[in-house]
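With one protein chain held back, the other chains of the complex are shown just where they sit.
For chain A:
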Amino acid sequence: MNPDEVEFLAEKQLISIIPTFNSNVIHLISGDVGPFRASLPVRVPLWMAINLKQQRKCKIQPPDWMNIEQLEELKEEEKRSKTFVKMPSEHYMIEAKLLLNYATDDISRADEIRTIIKDIWDIRMSKIRSSVDTLVRNAGFYATVDHLTLMEINTMRPLLPHALDQVYRMKKAQSTRLPTQSTTLSLLNSSHRGSSLSS
């Protein structure tokens, strides 16, 4: 998947804003939003929040987890733990990126938050890299990984699933003595199934 597609999915996340205008309920395909009353907080999808912010029609209330103390703690925990720590949001990276780009004035100490989130991302990326290497090296076919966010999973695509397909082919070749047309065919089918899941 393209990172932009992941971002698109993440923009459905709700976030609370304080509008500076009045409006009735807006009916959208994904659900109703509003009503908007000036200076009363209301929850809207992220994409709408950004859009309203760009028109200067609202103030965005950053999510609870977006503060220095909590993120520092999270970073330390991520450093200590060997496995992945549960992130406060399924799309923390995207939310942070969008909010820090478009609503810097609504977030206190935005620059520091930006750095910490980048640190957390980097720690997690290096964990992903080493665990992927272990996975391929031990010719495992699956690994249980909890608390990875969609964007992080997406960083290993398509390299990891495709590499695993090749490992699978070579492993299969090891167990079958003579490759015939039929094994090639069954390989083809199984890999179709595999890659439709993985990509």
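Simple rule for what comes next: a contact is a pair of C-beta atoms (placed from the backbone, for glycine too) under 8 Å apart; a residue touches a chain by one contact, two chains touch by 3 or more; residues count from 1.
Everything below uses one rule, namely that contacts and distances are computed from a predicted model.
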Protein name (UniProt record) of the chain left out of view, among "Autophagy-related protein 101", "DNA replication complex GINS protein PSF3", "Elongin-C" or "phenylalanine--tRNA ligase": "DNA replication complex GINS protein PSF3"
Residue ranges of chain A at the interface with the undisplayed chain: 2-4, 7, 97-98, 101-102, 129, 132-133, 136-137, 139, 154-155, 157-159, 161-163, 165-167, 169-171, 173-174, 177-179, 184, 187-188, 191-192, 195-196, 199
